[in-house]
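Excluded from the complex is one protein chain; the other protein chains are retained at their positions.
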Amino acid sequence: MKPLQKVAVSVLCVIFVTMALATFLLPAHYARQYRDIPNAVPSPAHPLGTDALGRDSLSRLLYGTRVSLLLAPAAALLATLIAALLGSVAGLLGGWFERIVLAATDLSLALPWLFLLLVVRAMLPLDVPPLVSVVIAFLMMGLLGWQASVRVICAAARGVRDSDFLLLARSTGCKPARLVWCHVAPNLRPLFYAQFFISIPLFILTEANLSILGLGVMEPMPSWGNLMRGFEDFSTLSANPWRLVPLVLLVIVVMCFQLVLPQQEVTQ
Amino acid sequence: MSDTKISKNLLRLGLRRLLVLVCLGLVGALASATLVRFAPGNGVSERDLDPRLRPDSVEALRQQQALHQGLPAFYFHYLAALFHGDLGESESLKRPVRELLRQRLPVTGNSVVRGLGVAWLAAALLASLGIASRGWFFEASTTAFNSLLLSLPSAVVAMLAVQLRAPVFFAIAVAVFPRLYSYIRNLLVRSYDQPHVLAARARGLGSSAIFMRHVLPLAAPPLFALLGVSFAISFGAAIPIEALCDSPGLGQLAWQAALSRDLPLIVNVTLVVTLVMLSANSFADLAGRTFSREAQ
Partner (left out) sequence: MIRRASILFSLTIAWCFPAFVAAQSAAQSGGELHFCIHGEPKTFNPLLVEDGQSEIVRYLTGGVLIRLNRQTQALEPALATSWNATPDGRTIKFHLRTGLHFSDGTPFTSEDVAYTVKALMDPQLHSPTGDSFRSGDGQVSVQTPTADTITVTFPAPVAGLERLFDQVAILSAHSPKKEMAVLGPFYVADYSPGSYVQLRRNTNYWKKDKEGKSLPYLDSIRLDIQRNHDIEILRFRRGEVHLINSLDADLFDRLQKESPSSAHDAGPSLDSEFVWFNQVPTAAFPEYKKVWFRSTEFRKAISLAINRADLARIVYAGHAQPAYGPISPANHFWFNSALPLPKYDSAAALRLLAQAGFRLEGETLRDSSGNRVEFTLITSTGNKPREQMATMIQQDLSQIGIKVNMVTLDFPSLIERITRTFDYEACLLGFTNTDLDPNSQMNVWLSSAENHQWNPKQSKPATAWEAEIDRLMQSQASSTSDKKRKADWDRVQQIVAEQQPFIYLINRDAMSAISPAVLGSAPSVLDPHAFWNADVLRLGPDPALGAQK
């Protein structure tokens, strides 16, 4: 591993550990409002100050890190599973099915996903606990984000289909199920893992974008995107630079992911 | 195969592709119509909260809305009107959709094309510089810079563009550039490491000759494919960026249409976006295939 990659891995480990220990490190509950000190500057009691409602910013950051870092992999997992299924079946079967799947992939990219997200939020029953609604938000992202990986997986599956060892296996009378399980899957598995890890930073960024637009994690639960919603006010930001910490953290984490992972072919 | 036969095949392929594209576009448009019809909040508006209106007025205004004719009837009317070039009227903006699209599409097109141009230029320049210098410092700093740009959420880039009074295409360029740069750089590195390039250099060929005659022909197919894909990416990125920068383009229209549940607008915007993105991807596929065939 290159030294840069080692540094990136160690940074990620530190952040994950801090996140795991967050409950013990949290100075205060993320929703507790200290109404006497809204928009306070950093102090020993509140190392990153407080937000507009007097909630401790550091607690919200730690909790938000947890939300973003735990749930982005969940979304990535769902997206990769869907892409793996569709892509490998399309690549293996080829012909019309492959064309249909690729066309459906392109089509789903063009559908009004903004509208879809609004609709899903509106259709949720009102009494779901906030944590469940956050999980659902990320699952929705996963359901809408599988397109990026499908083409890559499909191309790889096509390669496997045309490969010699599969031809050999088929000619020796291997049943389809065994074919898939013993010959195709092990060859595609590294690609699935790679796609999964590559998707994680993409979903972190997607969540940030959606939350800034107001479509992601709902208040009062914090997430990185949520914490960046006040960024339009540049003059206040420059006066209170500690408010940039969520953005800095997000950039560091995503950069580390990129340095650790293999390069992605340019797709959506 | 003779040249005329190749071009005839290409033409047939192109036409077939076009037909598929249009059909898919219509499918997408009608799918979004179905989505709107069954979504919660369909058929209501702020009018329902206005206490000045009498109940009979509220009812009469509700009846005027398009979806009360039922979904199959809507499909039929929409397709029939589309055949005549009439795209319907926006409910929230009270203007013909065709006029709205005619105003907004050039704005978005302008931003996307300029943004892409800037991004391609910057990426190509930086990648070539990297090949020329091949120093570790240059490589490390460009990787770091690229990584940084990739890590910025496009919403933050849009907000930054607003603050710095930068035009919208700048934000789009920043969103697309990092992906272009890493791909082009890898492509160029691979091309330059090919044995035939090495042989050409050993023979003493000039760098521009090597580039024009040995590197570019092989790199062209994936680059064309990349062009198509990058167009689709920047078009997709334009939507949230325009909404945040308040630029009067297609993205802001799509955002507003989604928020106000404006059925005619959503359907037609989906149609346009689908057509554009599918064409971009098809171009990428076709270009890749054509040039690889030619190279063979």
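When the chains are written out, they are named A and B in that same order, and each has its own residue count from 1.
The rule is simple: a residue touches a chain if its C-beta (ideal position, glycine included) is under 8 Å from a C-beta of that chain, and two chains touch if they have at least 3 such contacts.
Computed from a predicted structure; not experimentally measured.
J.: Using the touch definition from the header, name the shown chains in contact with the chain that isn't displayed.
T.: Across the whole assembly, the hidden chain touches A, B.
J.: I'm checking contacts with the chain that's been left out. Which of B:6, B:60 or B:199 qualifies?
T.: That would be B:60, which touches the missing chain.
J.: Mind pulling the chain A residues that touch the left-out chain?
T.: 31-33, 35, 38, 52-54, 118, 121-122, 126-127, 129-130, 133, 214, 218-220, 232-233, 235-236
J.: Going by the touch rule given at the top, which residues of chain B touch the chain that is not shown?
T.: So the residues of chain B touching the unseen chain are 40-42, 44-58, 60-61, 93-95, 99-100, 103-104, 162-163, 244-246, 248, 252, 259-261.
Assume only the chains that are shown with their structure count from here on.
J.: When the C-alpha atoms of chain A and chain B are each averaged to a single point, how far apart are the two points in Å?
T.: It comes to 22 Å between the two C-alpha centres.
J.: Mind pulling up the chain B residues that touch chain A in the complex?
T.: Touch list, chain B to chain A: 20, 24, 27-28, 31-32, 35-36, 39-41, 140, 144, 147-148, 150-156, 159, 162-163, 179-180, 182-183, 186, 226, 229-230, 232-233, 236, 239-240, 243-244, 254-255, 257-259, 266, 269-270, 273-274, 276-278, 281.
J.: Using the touch rule from the top, collect the residues of chain A that touch chain B in their complex.
T.: Residues of chain A touching chain B: 4, 103, 106-107, 109-112, 114-116, 118-119, 122-123, 201, 205, 208-209, 212-213, 225, 228, 231-232, 234, 247, 250-252, 254-255, 258-259, 263, 265-268.
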